[in-house]
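A protein chain is absent from this complex, but the other protein chains hold their places.
Each chain gets a letter, A and B, in the order it is written, and its residues are counted from 1.
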Amino acid sequence: MNIVESLNALNLELPQVSTPGGNYQSVNVRDNIAYVAIQFPIYNEEFRFQGVLGKDLTTDDGTQAMQLCALNVIAQINQKIGFEHILGLNHLDAYYVASDTWDEAPKIVNGASDLFIHVLGEKGNHSRAIMGVLNLPRGFSVGITTSFTLSGKQIGE
Amino acid sequence: MNIVESLNALNLELPQVSTPGGNYQSVNVRDNIAYVAIQFPIYNEEFRFQGVLGKDLTTDDGTQAMQLCALNVIAQINQKIGFEHILGLNHLDAYYVASDTWDEAPKIVNGASDLFIHVLGEKGNHSRAIMGVLNLPRGFSVGITTSFTLSGKQIGE
Partner (left out) sequence: MNIVESLNALNLELPQVSTPGGNYQSVNVRDNIAYVAIQFPIYNEEFRFQGVLGKDLTTDDGTQAMQLCALNVIAQINQKIGFEHILGLNHLDAYYVASDTWDEAPKIVNGASDLFIHVLGEKGNHSRAIMGVLNLPRGFSVGITTSFTLSGKQIGE
């Protein structure tokens, strides 16, 4: 079962690959690591889940927002690398914007973690870090930054 | 002198290895890099050093909190990899939660940096980044994210 079929089984679809909002690459490959730029909860160019968790947005919103960030990561790798060339996900940095009393960050980040593992299997295993930031561009409530290791090592590339 | 003896000479002990608070790996190895999930000031499952530096917690508390984060990193690598397989620590991202007037972050992060270098020698050398975040899960005042390079390169693993 390929990526698209795995997602369809969850009633999910890959979003359109977003274009960089600045002078950078969405996916930058150096040696055998693919560095993926921060992905936000954007669906086909529509900005979603803007605001503050625990104030404007619920925990369930946050989970969906993190899942959408992960879908954007998957769309980027699927289009620019292809998962057949991927050894696996390395690490996930997750950022959230929340009120002082809201403390459900580990739960919502599972929205991303669960999706990676469900869709990619062992290739989706990862370590992660979570931090509550003051703000993110465009008022997004969450964002994630990832990197992947490629399976074919190109020595001296 | 091994890791445990080096720590004992400082009157320190390795904490129990904490279990992930979500669907991720505490240590994720891809090719020759071990990515370690964010470690918090937890001692044998007891949450310590929760609150805001410069308000609820002193600079000395912060130094001890950062040291405890580093002890948790060392415990993870010691159990899951073994330092005999480690080329060295790569980089340390340190997060802190502080009041607006408190500006002792570089000093407290030395609580982690000093420990890595004392216990691991040259293998403990690292670059680092420090950022003051709005909040961290469970009200922790600090956290650190690290990665290590393994000494035995497995090509095409």
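To be clear about the criterion, contacts are C-beta pairs under 8 Å (C-beta built on N, C-alpha and C of every residue); 3 or more make two chains touch, one makes a residue touch a chain.
What you see is a predicted model; the values in this text were computed from it and never measured.
Peer 1: With the full complex in mind, choose from A:82, A:121 or A:139 the residue touching the hidden chain.
Peer 2: Touches the omitted chain: A:139.
Peer 1: Of the residues B:39, B:113 or B:141, which one touches the chain left out of the display?
Peer 2: B:113
Peer 1: What is the set of chain B residues that contact the non-displayed chain in the whole complex?
Peer 2: Chain B touches the missing chain through residues 32, 87-93, 97-98, 100, 103, 105-107, 109-110, 113-114, 117, 125-134, 149, 151-153, 155.
Peer 1: Quickly run down the residues of chain A that touch the omitted chain.
Peer 2: Residues 21-28, 30-31, 33, 35-38, 93, 95, 131, 133-139, 143, 145, 147, 155-157 of chain A touch the chain that is not shown.
Rule of thumb we're sticking to: only the chains that are shown with their structure count from here on.
Peer 1: Using CA atom averages as chain centres, what separation in Å is found between chain A and chain B?
Peer 2: Here the centre of chain B sits 24 Å away from the centre of chain A.
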